[in-house]
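Comments concern the structure below.
Apart from one protein chain that is not included, each protein chain of the complex appears where it belongs.
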Amino acid sequence: MKRKPLARALCTVMAISVLFTACSTGGTTSSGAASGAASQAAAGGGKKYAIIVKNTGNPYNEKEAQGFQDAVKALGSEAIVKAPDQPTAEAQIAMVEELIAQKVDGIAIAGNDVDALQPVLTKAMGKGIHVISLDSSVNKDSRETHVNQADPIAIGKTLVEAAFDMMGGSGEFAILSATSQAANQNAWIAQMQTTLKDSKYKDMKLVKVAYGDDLRDKSTTETEGLIKSYPNLKCIVSPTTVGIAAASKVIVDKNLTDKIKITGLGLPSEMADYIDKGVCPYMYLWNPIYVGSLGAYTLDSIVNGKITGKEGDTFKAGDLGEKKVTKAGDGGTEVLLGEPFKFDKANIGEWKSVY
Amino acid sequence: MSEYILELKGISKYFPGVKALDNVHFQLKPGEIHALMGENGAGKSTFIKVITGVHKPEEGEIYFEGQKVEFKNTNDAQALGIAAIYQHTTGYPDLSVTENMFLGHEKIDPKTKRLLWKQMNEEAQKLLDELGASFNAKMRMDALSVAQQQMVEIAKALSTNARVLIMDEPTAALSNRECEELYKIALKLRDDGVAIIFISHRMEDMYRLASTVTVFRDSKYIGTWDVDKISNEDLIVAMVGREINQLFPKKEIKIGEEVLRLEKLSQTGHFADISFSVHKGEIVALTGLVGAGRTEVCEAIFGIAPIDSGKVFLNGQEMHIKHPSEAIAAGIGLLPEDRQAQGLVLNWEISKNITLLNLNKYTKNGFYNVKKENEESKILSEKLDIKTPSIFTSADSLSGGNQQKIVVAKMLTADMKVIILDEPTKGVDVGAKAAIYEIIGALAESGYGIIMISSEMPEVLGMSDTIVVMKDGRITATMATPTVTQEDILHASMLVDTNQN
Amino acid sequence: MNNTEKKKSRDMASFREIGLLLFIVLISIIIEVRNPSYLTVENFMDLLTNTSILGILAVGMMMILLTGGIDLSIGAVVALSGMTASIAVSKVPSLNPIICILIGCGVGLAAGVINGFFVAKCKILPIIATLGMMNVFRGLTYIVSGGKWVSAYQMSDNFKAIGTTKVLGINILIIMAIVIFVIFYYFINFTRTGRYIYAVGSNPVSAEITGINKTKVLWLTYSLMGIISGFAGVLWVSKFASAQGDTASGYEMNVIAACVLGGVSVSGGNGKVSGLLLGTLLLGILNNALPLINVSTFWQNFIQGAVILFAIIMNAMVKRRADQANLRRRKI
Partner (left out) sequence: METRKIEGTKTFNARSFFFQWEWLLIALFIIINIFNSGISPYYLQLDTFTDAPMSFLDKAFMVMPMAFVLLLGEIDISVGSTVALSSVLMAISYNAGLPMSLAIVLCLLVGTACGLINGLLLAKFKELPSMIVTLATMTIYRGIALIILKDQASGGFPKWFNFLGWGYVGPIPLMMIMFIIFAVAFGILLHKTSFGRQLYGMGNNLKACQYSGIKTSRNKILVYTMLGLMAGVTAVFLTSRMGSTRPNVASGYELEVIAMAVLGGFSTSGGKGNMVGAIIAAFVIGFLRYGLGLINVSSQVILIVVGLLLIGSVLAANFKPGGKKKSAQKGT
């Protein structure tokens, strides 16, 4: 007991030093831009753009961020990359606050919630920070424009068409989505359903929309559930990487490859195996790197007053060429990246290692 | 080969700030029962822990059959056949009796290291039967009564085929009948050549069993005597270090009007048809065997587990007490049986403990008044002569007797009419006992009605005005003390058939 | 009276399992009525396959709970070990699956040892220590992976085979789970260490007096938990042929739930392997059968929670009933 205070003092020191070391490592391991941010800012350098992706530890987001970073560097400004550990709006709100404090010039955000970020983003804009959303949009009042990887309507059409093709035009198919809370997932599914009203697809029956919550185990059991509940299921469309990969895995393991086909949206790296195996003849995605860089160019042109983000504006987006600001589905404006890219046996080999 | 199976020379043991053992000696002959006595905190328990290898002494040697030995851990001691039965039974409630007995020295297949349950169960059952136990070795420990668990402990000691057996207050939790059982066992073991160290606060135990007695006081060795050569008084002096002129200061108090009346109280599975009454200044001793339902009755009155049927009258009007708070508000106080678990917040200061029972008294328009708390607890601590430097010392640093005083003080913060004392002197040393008896006497004198649960004959006969005896949940006798003999009580608590009505 | 007590202790022990069994049967019937494809061999194989990893983890968790502790970090450990193993295999495709498993177990062991150190040596309360380490391990997983996933095409076929091979029509995961349950059953019931785990949880104080090295036992238990988590991690990534940073996040709660449903007391010392088996099964059924019967996804959480609550409350009720009956049996 006598040596109590001493011991505790030591312990505290330990605790704190541990803390510091962790921080310093943090500085180094965090993306080069991060450390750059502090130093350059101190030097009072050029423009400062930040991107907030949905969450960390997800290759799609990493690539998106990378694309953004490279483009910003190319523009001679500096990039800040932020990614919460959980894909929640709460975490993103905190991050926007941090960016406001850092007085960045522009923020590009892939929103985890359409509306929930409005207050903080309007605050940011109030402080003269330009805000755009990319990949998954925030509502029209909380952004100046949105960089849309692909038009929801197009996605809806393409996916339905793909299913139509794989099912030979008729039969039952199901959708395996991410969480029931994922905004853009829901948007795409809605578009698919409207597309299905077309008489061309009258023989296609959407039996169920299942939610795999972007968890491997849940997606797997959901898929198995679909297979059993609907014995003559011909196709599963999954517009999310975890879902489409998990579903494909189940089909492969059950040797149902020639009975049930999988398609949807997924990372080539995750899907390469299954496209080769033929369970998924082809699927779609856009290049997240381009999404990122287009985001950067759009933001830059807005910040430099080249455009205001109003409908009809046009600007040069680096090697992505001329881009046009168009009307978005939600009444706001958006910049469209292009049609979703089709991955199949032929080209998957070259893409799987890219992202 | 010395004449002693176990001999300890000049043992000293230090704990941070305290000297727990100060150069003590002890000599144990084979096949003798050696009583080790002394007040709480005299160092007995520490001494035991040294013998069993739990503590390593800083100074002194231990000789086993003349050989100098050193115990690195309990296993070394066990290996030599030294086993101990601790004050508070140290069983594993979730495990089977067999396992409780063999844990630490299981029977395992020499090759596969597999536990041999069959053998263990059989041997366990055998040992239990030898001890005259009536329960199955496969039962869970928590399904047993305290006495039964005690037996398991003994059986456990035997299963290690112990040659030195230490019993640390084995009788504390036992009823007279169970004590008789224990005596039998102890004597049988002695005759089988086991040397027994017997620790107890009950003189009775010592006279019944021991041939030699060693006394510790204040962590020091006082002396060793043949039991038949030393008088009760001398022994007490040796233990307490002063004369205790009168153990039972029972004064003549004129009994006032009735304060508490119980009519046909019943509680499923615990007691039935309990009716008696308590008057101002009267001490009613509620006695009988442990497990006869005495505690249950009192806890029911106090509202811990409400009664199923029957009536409780306080000062003439009927009470429906469903929670202790109501009992206290009405003026019924209970000094619970288990001081440490039920009476005190051990790691709390004395002052906080004292006021816990009646916190509202120290709350002025919502805010808590620490000043008042300190003043009153100071007054009470001095009044009850609690041996402590300050009211801010934590309760667990006090001896059992003084802890008991704190619990009494708690009740004095509220204005009580009836005070129920459940085994007030259990596990309390001789010196403190006297003090507590004084307090009880004083309480009665100042007009409280008192119910005192007790298993100790002398205490019952010495203190009470009325004696109520219970057996198997029913009252078998209600007698005015002066007319009663020990035999009457034993008869009522063991022999009377409760199912005649 | 001893007899009644004897009966009681028996009743209680056996009743929990029986009750659970009845409950499972009941649920199964309901589901079967809703969807006949439930009680098919294929479906049960799937069910067991998907439950096996949960079961394996539950075994470890039961040991932890027996000591009166808890481990919230296992989800993160599963992720970390799975990630390391699959990175290894993606770097060296020729790597023998056994080695991969060993790597995973190694990482798990390391994590377990750290947990054990904090709990057993530093005497930090398990819930806090493992809560803290949960963050640390999860963070490490992201750092190790550099935010990338290891995908199916980067894994050698024999690595993916770990989770998919069938032996006489039975998925190897099921077999592994069964083997582990058997080993664990033996370990916990027929070895000293096994019983000491119970002892430490049942009465830490007297465990010390009896000369049981509490620290050692605790440390061992957490290390074992670590190994098991590591092993489960490898199985996980191999089964789903993909390793992500957020693998099995929050999975610890499922595992704990399985143990509790199985009647393992979180206050230590109490719990049986048979119960654990049934508990895991029940949870497995809930997870796997709800997609089968057409309950809306939005009801699934609610139903699961309700069942758990119902189960534990029933459990308590029954115990009380038994005690009451017991009192009545006493003649006064």
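Just so it is clear, A, B and C label the chains in written order, and each chain counts residues from 1 on its own.
Rule of thumb we're sticking to: contacts are C-beta pairs under 8 Å (C-beta built on N, C-alpha and C of every residue); 3 or more make two chains touch, one makes a residue touch a chain.
Bear in mind that the values here come from a model prediction, so they are computed numbers and not experimental data.
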For this session: Can you pull out the displayed chains that the omitted chain is in contact with?
Result: A, B, C
Seminar exercise, completed: Where B:T388, B:S455 or B:T476 are the choices, the one touching the absent chain is B:T388
Exercise. Among C:L20, C:I70 or C:V237, which one is in touch with the chain left out?
Worked result: C:I70
Seminar exercise, completed: Given B:K138, B:R177, B:K220 or B:K378, the correct residue touching the omitted chain is B:K378
For this session: Touching the hidden chain in the full complex, which residues of chain C are there? Just list them.
Result: 68-70, 72, 118, 122-129, 131-136, 138-143, 201, 203-204, 245, 253, 256-257, 260, 265-268, 298-306, 308-309, 312-313, 316, 319
Problem set entry | Footprint left on chain B by the chain that the document does not show | 302, 304, 323-329, 334, 336, 341-348, 352, 356-357, 359-360, 362-363, 366-368, 374-375, 377-378, 381-383, 385-392, 410
Problem set entry | Footprint left on chain A by the chain that the document does not show | 1, 4-5, 7-8, 11-12, 14-16, 18-20, 22-23, 25-27, 29-31, 33-35, 37-38, 41-42, 56-57, 80-86, 88-91, 93-95, 97-98, 100-103, 113-120, 123, 179-181, 183, 186
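Keep in mind that, in the parts below, only the chains that are shown with their structure count from here on.
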Exercise. When the mean CA coordinate of each chain is compared with the mean CA coordinate of the whole protein, which chain is closest?
Worked result: C
Exercise. Just how far, in Å, is the C-alpha centre of chain C from the one of chain A?
Worked result: 33
Seminar exercise, completed: Chain centres from averaged Cα atoms put chain B and chain C apart, in whole Å, by 43
Seminar exercise, completed: Expressed in whole Å, how far the mean CA point of chain A lies from that of chain B is 70
Exercise. Listing for chain A: what residues touch at least two other chains?
Worked result: none
For this session: Hunt down the residues of chain C that sit against at least two other chains at once, touch-wise.
Result: none
Problem set entry | Residue ranges of chain C in contact with chain B within the complex | 2, 5-6, 8-9, 13, 189-192, 195-196, 198-199, 201-203, 205-207, 209-212, 269-270, 324, 326-332
Exercise. Which chain A residues qualify as touching chain C in the complex?
Worked result: 29, 55-59, 61-62, 83, 85, 180, 208, 210-211, 216-218, 220-222, 224-226, 228-229, 231, 242, 245-246, 249, 253, 267, 269-270, 272-274, 276, 352
Seminar exercise, completed: Seen from chain B, its contact residues with chain C in the complex are 53-54, 73-75, 78, 86, 90-95, 99, 103-104, 106, 108, 113-115, 117, 134-136, 139-140, 143-144, 148, 268-272, 293, 472-474, 498-499
